[in-house]
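With one protein chain removed, the remaining protein chains of the complex are shown where they sit.
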Amino acid sequence: MTAVTETAPAAPPASGLVATLRHARHVIGENPVTGLSFGLFALFLIGAVIGPWIVPYDPLESDTAQALQAPTWAHWFGTDQVGRDIFSRVVVATRLDMEIAIFSVALVFVVGGLAGVAAGYFGGWTDRIVGRLGDTIMAFPLFVLAMGIVAALGNTVTNIVIATAIVNFPLYARIARSEANIRREAGFVQAARLTGNSEMRTVLTQIVPNILPIMMVQMSLTMGYAILNAAGLSFIGLGVRPPTPEWGIMVAEGAAFIVSGEWWIALFPGLALMLAVFCFNLMGDGLRDIIDPQRRT
Amino acid sequence: MSAVPLLEVKDLTVEFSTRRGIVQAVEDVNVTVPKGEIVGIVGESGSGKSVTSYAVMRILDRVGRVARGTITYTSLDLVGASEPEMRDLRGREMSMIFQNPRLALNPIRKVGKQLEDVLLQHAQADARDVKRKAIGLLEQVRIARPEERYHAYPFELSGGMCQRIVIALALACKPQLLIADEPTTGLDVTTQKAVMDLVVDLVRARGMSAILITHDLGLAAAYCDKVVVMEKGRVVETAASIDIFQAPQAAYTRKLMRATPRPGITLHDLLPEETPAPTPKAPHQVGEPLLTVENLVKEYKRQAPPPTLKGLFGKKPEPQPPFRAVDGISFTVNKGESVGLVGESGCGKSTTSTIVMRLIDPSGGRILFDGQDIGAVPARAFALSPLRKRIQMVFQDPTESLNPRYTVSRAIADPLLRMGGFTGGARLRDKIAELATMVGLPLELLDRFPHQLSGGQKARVGIARAIALNPDLVILDEPTAALDVSVQAVVLNLLQHLKETLGMSYLFVSHDLHVVRLLCDRVIVMRQGAIVEEGTAEQVLEAPKADYTRELISAIPHPPV
Partner (left out) sequence: MLSSFLRRLATAIPSLIGVIIVTFLLTRVLPGDTAAYFAGPAATPEAIEEIRAKLGLDKSLPEQFVDYVTGLVSGDLGTSLTTGQPVINDIVDRLPASAELTLFGLVIAIAVAVPLGILAAVRQGSWVDHLCRIVATAGVSLPVFFTGLLLVYVFYYLLGWAPAPLGRLDVFAFPPDPITGFLLIDTLLVGDWETFGSALAQLAVPAATLAIFALAPITRITRASMLSVLSSEFVRTARASGLSPLKVIVTYAFRNAMLPVITTLGMVFSFLLGANVLVEKVFAWPGIGSYAVEALIASDYAPVQGFVLAMAIMYVVLNLLIDLLYGVIDPRVRIEG
């Protein structure tokens, strides 16, 4: 016995975190697009945080003498119908669009995730209520429901966040439910019960940590959808009001000028929107590869 | 034995290109299948036995390719044959049966139609008589009411029945060579016997040749003329079935052969020859009853039929009687005793053990543990009972029973922290090290995560966790079912050793009578939720009283010893 306890463990094998990081590096190395998406995301975050301080013009200041100018060196993305600098507006809008997406996804992540875990683990009436709630939401075309919710609750940015969270609820609840459900009878969960863990403790220590990675991937993927949803709502005049810079409403403002050939007003905010969604989708796919190499598509 | 073999595989090397570069799955494999013979290819997981057969059929994945060697069928070169040539050979000259019969059939096409597809493809029938021929095939594989089954979908048939359809598909065009890849894995032992008997009868009756790929040396020896043993992509031995058991040549074959449970041996006989004999057993101590189960019943509500309009508005249909998974069984486990609970899938053995474990609640009956009725405590509340730590369990699947985010020492520490009065620090570390040593787990593995361990190591972690609190009763739920036989041999011996050292009682749940006999004093045979026979291990195996027990025993493949 003494001989055994004296044996110092040899170089410890990679812990979970280190191994995951190593795997992440491998995946990114093999698929540079994933790396690119992480870089792009960082760029968007920087734009959101320091955007208002680095832009060349005041995004709200109009200058009718400069109205409807195509892109020049002075105005990289051109100017709009009242002469505002589109580049400045696109950069400043990053913060609002990111805020809407992040808050709505965070909200649904917590509420939907917990409801789903409870439904999957406890089953019974919890499951029935959560399931019925999700089914009812899913019975609507989601964007249409979001329109109805914003119309009913009031035309504010907060309500856009809430509506986006509500229409995403079934997705999160369902994933969390099925992941919790397949683990409910798993050997290691039963073993935790055998070692005297209460039900609550079992859920928190055994189930939740194991489904977190899957939920994170989901978060990244729905972030893109959340941005699209919010931009769509503001495109039809809900939530954000002019002259606030926001990508969706900027595209809407530019829409009228497309038929007369002033393409830059709608194009640049639209591209920013597309790039943001693209970035989140790629990042989601990349995260999924990192978590589960088998599900690569 | 004829001079010209039907199939000759020479120096076959198959390579797979993977993320880590090129991997050789099989290397320099030589297999000869003479006309009219059945050849077994035996090996544990990863031995390359399936890859060899896929190479013969030329159905390797896109990433795999034959790097070297020749495959000759009669006089045809299969490695160089074009894809249309191969397609013509497949099904007509050689065909294959796969492991999981349910997955091997198109789920949304009638089985009769699937048979017709093959018959028409190879011009074995025309539109007028194809249906008659398909039904004839169903008859040949001994499917009752073939006209009716012709219209069945795979999900409406049992696993054994599906495998018969797959056999009918494979034999539809009267091929000369049949390759069966683990054809009975996942089937119950009685179904396994029926399916294997059918395959061998049909092959012999038609003068065909066959290759049987299996991990079960006993099965191969019982049904094959010749056995090829593979290990890590190489052939280690080729010999007649009779010789494999009587005079195995290769060290690996000897190890595999010894590790296969069979009648008339002891636990120690499973281990390689050089293993020192255990110290003689202390005289067997069987004390007073520890666990008494009386009239245990577990009922499940049947799946309610989906609502119908009539059901919503009209009279409610009569509710179906609940399904009885466990139907009023009674038994006792004494102190220091090992009791085996044996039966085929769906017999209620696992339900019984889970109820005794107090993870689910019974519908009726009493469970007395050391005189207290633990059946009265709801399963949810039992986690907090002081009796909880006295009943522990080793789970069936060692991988699934470990939290992928816990290290080995964290997994073993869990019961100690929750119920053992440990709070961490040096005392906990010492205790974990002591447990690891007891189950033969090297201490440097303690900081690893489950995916960094082998199957046998994971099984040891599960055992260490179960015995951490010195329980009185340990329930072993098929603890070796997911392990290769050589690992199973070691784990069974470990369990026996721990029991003798710590004086626990075991309730051993298994489908394998031979394994149960090695570890248990008494055996209970279950079928359809009820006990059909109970007695000492020798009694039940040597002189079974119930017909069902006899059927079970005779279904276990007997090597020609």
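So that you can tell them apart, the chains are marked A and B in the order they are listed, and the count of residues begins at 1 in each.
Throughout what follows, a residue touches a chain if its C-beta (ideal position, glycine included) is under 8 Å from a C-beta of that chain, and two chains touch if they have at least 3 such contacts.
Treat the numbers as computed from the prediction; the structure is a model and nothing was measured.
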Legend entry - Identified contact with the non-displayed chain, of A:48, A:86 or A:228: A:228
Inset, instruction - Specify the residue from the set A:96, A:118 or A:142 that touches the hidden chain. - result: A:142
Inset, instruction - Check each of B:88, B:225 or B:327 against the chain that is not shown and name the one that touches it. - result: B:88
Legend entry - Positions on chain B where the hidden chain makes contact: 57, 59, 62, 87-92, 95-96, 98-100, 103-109, 117-118, 121-122, 153, 155-156, 166, 169-170, 172-173, 305-312
Inset, instruction - With the missing chain put back, which residues of chain A would touch it? List them for me. - result: 132, 135-149, 151-155, 224, 228, 231-232, 235-238, 248, 251-252, 254-255, 258-261, 263, 266-267, 270, 273-275, 277-278, 281-282, 285, 297
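Convention: only the chains that are shown with their structure count from here on.
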Inset, instruction - Sort out for me which residues of chain A touch chain B in the complex. - result: 1, 4-5, 7, 9-10, 12-13, 15-16, 19, 30, 186-188, 190-199, 206, 209-210
Legend entry - Sites on chain B touched by chain A in the complex: 19, 357, 359, 380, 383-384, 388-389, 391-393, 395-397, 400-407, 411, 414-415, 418-419, 430, 433-434, 437, 443-444, 446-449, 452, 462, 465
